[in-house]
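Removed from the display is one protein chain of the complex; every other protein chain stays in position.
Labels for the chains are A, B and C, by order of writing; each one numbers its residues from 1.
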Amino acid sequence: MSSSTNLTLGQYFKNIQNAALSTLEGMAVTFSWLFRRPITIQWPDKIEKPLEETLPERTRGILEVETRICTGCLACQKACPIDTISIDMERNAETKERFIARFDIDAAKCMYCGLCVDACPTGAIRHTTLFAYATDNIDNLLLSYVDKGEKVTPFRPKDPQPELRARGSIGKNVLERNLKSKN
Amino acid sequence: MDVQSQINLIKGKFPNEVLENFATGTFVNAEKLKAICQFCRDNEELSMQVLTCMTAVDLGDHLELVYHLISYSKKHDLVLKVTLPRDNAVIDSVESVWKTADWQERECFDLFGVNFKNHPDLRRIMLPDDWQGHPLRKDYTPPTEYHGMSHTRKNPLIPEGQSATTENSNG
Amino acid sequence: MQQRKIAMVKQELKDLHELKQLYQPVADEMLVNMGPQHPSTHGVLNFLLVTDGEVMHKAVAHVGYLHRGIEKIGEAVEYNGFVPFTDRVDYLAAMSANQGFAMAVEKLASIQVPERAEYLRVIATELNRIASHLVANGAMAMDIGAFTPFVHWLKEREFVNDLMEELCGARLTYNYIRIGGVAFDCGKELAEKIVKWIDHFEPMVDEFDRLITNNEIFVQRLANVSPISAEEAMSYNLVGPNLRASGVDWDIRRDVPYSVYSKFDFKIPVGKGFRGTVGDCYDRFVLRILEIRESCKILRQALATMPEGEIMAKVPKTIKPPKGEAIARVESARGELFYYVVSDGSSKPLRVKIRAGSFTAMSIIEHLSKGVMIADLVAIIGSLDVVAPEVDR
Partner (left out) sequence: MWYLANYLEKNYAVSINGQESAWLIYLIVAIASALVMLGFASLFAGLASFVERRIAGRIMARVGPNRVGPQGLFQFVADGLKLIMKEDLIPNGADRFLFKIAPYFVFAGMLGTFVVLPFGANIVAANMDVGIFYIISITALVVVGIILGGWASNSKWSMFGGLRSAAQIVSYEIPLALSILVVVLLSGSLSTQGIISAQGGLPWDWFIFHSPFAFIAFFIYFVSALAEGNRTPFDLPEAESELVAGYCTEYSGFRFVVFFFAEWANLWIMSAIAVICFLGGWRVPFISVEESTSSWGIILLGLAIFMVKTLALVVVVIQLRWTLPRLRLDQMMNLCWKYLVPGSFVCILGTMTWMVLIDWNSMIGLVLRVVVFAGAFMLLAYYIYRIRFNYMIDRDNYKKMTGKDMWYPPYRLP
């Protein structure tokens, strides 16, 4: 089938033979795929365990803050290249002790690079394996891990290690609360 | 063939064009750049077949054009630099020497405002044709809207009380 | 009246003949807008085709739809913070983009990367190169009309994405390489998983050869289509598989050795005109498949001989390299990725210049598109593996 005009007779039949053989070969390959296992994961309903549990341990989903072991050192806020985390530390005038008044992460702006998780000394801020959180209103993606008016005393490494909540649970609660309240 | 002997070779052919040099290459007079590039490519010992990258750097008071040349057969490379004034930076196009300069110079014109004489088709490559200003210059202030379409969003991280919207300058 | 009609007919015949050879715009040309919303322009690119029927006289390219100003961001973000942005320069081969920038800054700040970190970087880059070549060849086969190879190559790429997710946490924009080393370590069982995948993958590459590479229709569609000579390739500064397909034997991993590539033995495939002239679309396609095989070889050697040890050098929190400039060349999937970083001593670079392979590959399309049919333009774009984010940065 070569379109060049000077086509020798041998080349002519060679083309036919090539075409026939390679088509047969191709058909054999595609027919053999009919007997192989399809690899589609039929998320979200036809899978045994929800996908969050099966993802590998280092997967970088949305960010989550375990405020019990957060020392309020603002390392994550400085490490983030695009200022996605903003923390307000307030000082109680008389008792001279600081507390965290606001800890917001803008999940819509976060690019999941993981630099904040590297910078955190105690591992308070960490990635969950949550990935499916599409919303119709972008403000729902503002995750605030310290409620309005709540005063969180920063954790000092000398204190006894409090028992930590499971990874992924905090993020999921905040997301659900956002979805219910904002829209 | 190391950088110093390459510079001497060029100095031999263009005695007063080669200005002071630095570790990986040399500064060159702006008017003679095209001739030097032609020489670098055609000379057998140098045989710089490829212009890897041609870009500009804004050093505050003046612009600096940087030409990275490399030769695949001889496995050596050279850097030519040219200093240009900030306001009307004009230089000859080396498109006739290496065809790749066509698009690289168009990008340099688009982002830095350097004008290239007898370039076949000098128009903006990255930005829309009616864009004001050249973004990569240090004194460039990014506009907050284009044809009436604003491209800044109220930063939710700042509670209502404090300052108003901030541009997404580096977002 | 009669003479004028005969003269017109004679003129018509001459035009037709002339059109095919000299492409004089005698016939009335038609302006067709191909893109930016077109199924086979691999991202957001736009071609203004000046065609007469199916045969094109010129294809003027309009780019810039995906221009995010990454180089301007480079001047506003610290060194460590800019690494995730280099992922976004070419999200199909993000690892080599990371490595390029990291090497440039390490040269500037003269940081010595530990041995094991270099091995991990080579493993991650080669896995990424295989995944990128799979997408490149798959998209090209789909443009020619064969849909099945595209889906199967993406299936293999899914396995690579899963491995990368275990290694560095993300499937596409990894941010795995830090300045001075690597973010995570590769455990024993992950290394075995990679080797098991390669054992499964190599026979599959032969199977795709039988399905599509040797298919006569595929060969006829690609052989002798827009061959690029070595001088043209060098003058337009084509890099990577596009350059080697034109017969120029130049590969950064071997000719400008960086990282630990000098420790592995692997061949650099060069275009030999497998089923047509040297440097045609078919050569570029086959070259990518040969490179996939070479990358598998490198991966096996790297995984076998990886030494124990540190994965990150001692690097201060915010890196402040001394005043000066540095360049870094990396062999990405789309050819030589060139970084030029100028620092003024502060914690933010003064200038970051990234010269990517697709940018120059895109500039040659206008030159190649004379007298080519639309179906072939689609094949040329696919064979040059042009990806929009890299062109526009």
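Before moving on, here are some points about what is shown:
What we mean here is this: a residue touches a chain if its C-beta (ideal position, glycine included) is under 8 Å from a C-beta of that chain, and two chains touch if they have at least 3 such contacts.
What you see is a predicted model; the values in this text were computed from it and never measured.
Partner chains of the missing chain, restricted to those shown and counted over the full complex, are A, C.
Between the chain not shown and the residues C:Lys155, C:Arg171 or C:Lys348, the one that touches is C:Lys155.
Here the missing chain is touched by one residue of C:Glu71, C:Glu126, C:Asp376 or C:Glu390, and it is C:Asp376. The chain omitted from view is touched by exactly one of C:Gln220, C:Asn242 or C:Ser259, namely C:Gln220. Across the interface with the omitted chain, subunit C contributes residues 30, 32, 38-40, 53-54, 141-148, 151-152, 155, 159, 196-197, 199-200, 203-204, 206-207, 210-212, 215, 217-218, 220-221, 373-376, 378.
Touching the omitted chain from subunit A are residues 1, 3, 7, 12, 15-16, 23-40, 42.
Everything that follows uses one rule, which is that only the chains that are shown with their structure count from here on.
Between the chain pairs B-C and A-B, more C-beta pairs are in contact across B-C. Relative to subunit C, the most remote chain by averaged C-alpha coordinates is A. Work out the mean CA point of subunit A and of subunit C, and you get 27 Å between them.
Work out the mean CA point of subunit B and of subunit C, and you get 23 Å between them.
Look at where the CA atoms of subunit A average out and do the same for subunit B: the two points lie 38 Å apart.
Multi-chain contact residues, meaning those touching two or more other chains, occur in subunit C at positions 77.
Looking at subunit B, one finds that residues 170 touch two or more other chains.
Looking at the complex, you find that subunit C touches subunit B at residues 63-64, 67, 69, 71-73, 76-77, 232, 234-237, 248, 250, 255-256, 327, 329, 336, 338, 340, 342, 350-351, 353, 355, 359-360, 362-364, 367, 392.
Interface residues of subunit A facing subunit C in the complex, by the touch rule stated above, are 1-3, 15, 18-19, 22-23, 25-26, 29-30, 33, 39, 55-56, 58-60, 79-82, 111-115, 118-119, 127. Subunit B meets subunit C in the complex at residues 24, 49-53, 55, 57-59, 66, 68, 72, 75, 98-100, 102-104, 107, 111, 124-128, 135-136, 169-170.
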